[in-house]
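What you see is the complex with one protein chain gone and the rest in place.
Right after this comes subunit A.
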Amino acid sequence: MKQFLFQKTKYLSVLFFLLSLSIAAGAQTNLKGRILDDKGAGLSGVSILVKGTGNGTGTDANGNFSINVPSSKATLVISSIGFVTQEIPVDGRSNLDVTLAPDVRSLENVVVIGYGSQLRKEVTGAVQTINAKELKDLPVSQIGQKLQGRLAGVQINQTTGKPGQGINIRIRGQLSVSAGSDPLYVVDGFPLTGNIGAINPDEIESISILKDAASTSLYGSRAANGVVLITTKKGRKGQTSMGLSTYVGTQHVPMRGRVKMMDAVEFAQFKKEYYEDAGQPVPIEFQNPSQYEGKNNDWYGALLRDAPIQSYNLTLTSNTEKLNTALVAGVFDQQGVVLNTRYKRYSLRMNSDYAISDRVKIGFNLAPQYVFDNTPRTDGDRGTGILFNALHTWPVMPIYDANGQLTKFNQFPGSTGNIFAYPNWVRAAQELVNETKNVNIISNAYLQYQPIKGLTLKSTINVEYLNSRFFFFNPSTATNAINVPIPTTAVSIRQNTENISWLNENLATYTHSFGEHNFELLGGFTQQKFTQNATRIQADTYTDDRLPTIQGALNIARGGTNNQVNEWGLNSFLSRLTYNFKGKYLFTASVRTDGSSRFGVNNRWGTFPSASAGWVISDENFLRNSKRISFAKLRASYGVIGNNNIGNYTQYALVNNTVNAVFGNTVATGAQVTQLANPNLGWETTKQIDLGFDLGLFNDRIQFTYDFYTKNTTNLLYSVQIAQEAGFGNFNDNIGEIKFWGHEFAVTTRNTEGKLRWTTNANISFNRNRVLALAEGIDRVYGSFHITKVGQPFGQFYGMVSEGMYLNQADLDKSPKIPGRSTVGSIKLKDVNGDGVITYGGDFDDRTIIGSPFPKFTYGIVNSLTYGNFDFSVVGSGSYGNQLFVRHIYSTANLDGVFNLLQEVKYRFRSPSNPGKGFFGTTVGGGNVTGIERDWINSRFVADASYFTIKNVTLGYNIGVKNKVFKSARVYASIQQLYTFTNYWGGPNPEVSSQGDGNGDGGNLSQGVDFSSYPVPRTYTLGVNLNF
């Protein structure tokens, strides 16, 4: 207190002194100059203060300033957020140009956390923040793609190359049996219900990933999957600027990585050998394979093209004393590499804050958006996904007829073993319409009031609106489904969906310090409501494909026509206490209570507490003067969080009244109870401990962060299988326990400084999980290719172990076999239970765990270099030790010759003297023999999917323009998805993971299945960033 008084006195006296000086005009000198950033561009809004005085100014839009200094010996303090503050003696100069270095250490930076912000130094949770600046050059449509490789503990996979889709983000390996596992996305404080993928990445200022329970627990019953906080652009103080960023490019699917299938000659040769080996006459079509020389039909390749991509963004920011506005307008247009794919986005965002008075502030954000998307039905299992279908279509079937027209339909005589008739997939891509038009508006409004010093009251209203129009039309001339004759029945589906989510939050924050004790107290009440209305109309039997209206159809399909209403409500109370002593001993405790309409009436309210503590060791005397250790902090946290992604009406017993009967020729409405009620149904609970430390060495040239976490998820929502003698297959219940744990390391090094500046960010994460319990009486859950079993990690691949082939009669005689099916040359499976007989399923099952979709570790590395006006960056991300289940080989290695085959099948077993490479067995014996290899899930389906992908390489150049129009200009060239190092042979994308396998088992239990999905293209772009 004494010190404070003293300082105040001193300050006043200095002020008085200065005042008198300024009155004594003439003693002052005027100093002019310009403040530049490290790239030579003028910096606006930089604060320039004469040290020890209240005399200061800011730079204008071009970085110029002018200030009166009291004496030539004064010192200027030059500071700007994100840059290292400099103190520069005037030394009698009248002109001064200063270059500010970016503050890589950024420890003083403010970090956005849930319901507030904190100094980075004082954060006690596991939070990683990415500034959007770091992401600006990546030519991709979604923010998730831009984050690949940059986050420790966060696995981001691009599971499909469909524009605007397929980014799968998992924080700390989070999984649930059947509840959703996507993190909660919060944009400007508003938890979104829609898809984050559609947000224009250029609107984003920063992203905070909240990983541990202490950081996320203020989001209560929605926090268990982690939280991604997105802050959109705001004007910088004292700055008005306009920027234009644009790029154009082209996308291409490299040959490498495509599944190697037989060409027409190879296929005909295979068919010939097939009949010869079986001792049957060769069908005329295959007697002379060389007739197909030069007549190959690459069905897969025919669906692909090189496609353009372009993006334009205009950003305008202005920050005057009272009004702060940012406007971002964007156009993004990507044509996909599969024919007839297009993704277009027009977006606008206007963020404004207005200070009515010193105490009252209001703000509005409005972000409307229009997205158009048309994607052929590319992904999916045999029969519906045209990429899978194209892979296994016979290459002897013509894409084009003699007149150069696309064929309609291909079918060889049944005597050739052609079971399935193939429509033309190129037509399927081109002629089917599968488009979505979305209008999406996110808006926020707030009123903030400071009745007394330290107390802030804030009330917000947030609205998220989506109007989605989906239109599908399958004309009579094409289809994405196998074995459908052409002409087929034309079908249209229209689905209009309207989502409205609103949120009202009322928060009070009180900050107070006495002495070196600093407190912040937060309390609030929030209420959110979501309503979805959807109408779907399915019509078929069109008289004319050119008129796919509803009235143009002869039939409205009763089963596909319906309307749906989905609603949920959430009421919450939240509070948090943050305390620190000297900014050195840090403590935070919070609690949120959620009442949710999704929970059963007996279990409506849940409480989610957390606590965390930190100790900035480097502020202790014994380290304060350390030359090596510039920063060190220990952190620990514990919290309880929930997952409410359990569906809206899972607690209720539902009656379906479309279970209709027929009597005579009359349809009679029938009704059936389809779901059992569970009034006790609740959220999934996760208890998480996090221990971490942050370390800065050698003046923060090296910064290191480590976190260990362990979490237990209990009460998992699961539709527990029950004996179907009950008349029901499932009962929605909270069951089981899963343990997750992991280690995350992140390091940032400034390798060189000076003219060549080279920074490296690297991270590596080890995530593990184990199922500790399922429901009582149930210790395992089977998927079609997976098992989830107590004591094991989630969803492991499950099947037989392949040990090659029975190479000869002696081998067959001495080995365990399948009664009635094993022959010389057929697949030899391991007798896991040692009973001498190979059995698939049942009591004598020989199946076992044959692989895992979970990596041993994931990693990323970002290198950024600047040299003079040049900048260069490389982003890589990878995964090690995970496998994929190559689903398509049940077709593409179907030894009955029903489909086109992997080239590798050439090297199959043909006879004991010609045993091939031991991977594919004999074709002789028909389905009784070959069916084992194909239908009995075995380890040949499992492929190593470790990879390292160079996600992006960018080379940029700052054009040193200094004129009245441009403040700065930069051009760059970039390659996205440059190269993937992998041994994965099942397809071009080792990040693929089909969620759910179409056989009814849940997504998370059956991860890592490759049906063949939309390829992720390599993208070459040229870009320009201009600042005015």
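What we mean here is this: a contact is a pair of C-beta atoms (placed from the backbone, for glycine too) under 8 Å apart; a residue touches a chain by one contact, two chains touch by 3 or more; residues count from 1.
As a convention for this text, contacts and distances are computed from a predicted model.
Q: Among "Urea transport system permease protein", "Methionine biosynthesis protein MetW", "Membrane protein" or "OB-fold domain-containing protein", go ahead and choose the protein name stored in UniProt for the chain not displayed.
A: "Membrane protein"
Q: If I consider the whole complex, including the chain that's not displayed, which of A:85, A:287 or A:564 touches that chain?
A: Within the whole complex, the residue contacting the unshown chain is A:564.
Q: Give the residue, chosen from A:287, A:506 or A:983, that touches the chain omitted from the document.
A: Checking the options A:287, A:506 or A:983, the one contacting the hidden chain is A:506.
Q: So which of A:513, A:656, A:869 or A:911 would be touching the chain we can't see?
A: Hidden-chain contact among the options goes to A:656.
Q: Name every residue on subunit A in touch with the hidden partner chain.
A: Counting over the whole complex, subunit A touches the hidden chain at residues 279-280, 360, 411, 413-415, 417-421, 447, 449, 451, 457, 459, 461, 485, 504, 506, 525-527, 529, 540, 555, 557-559, 562-565, 567-571, 595-597, 604, 648-649, 652-657, 659-665, 667-673, 676-678, 720-728, 731, 733, 775, 777-778, 819-821, 839, 841-844, 896, 898, 926-928, 930-931, 934-935.
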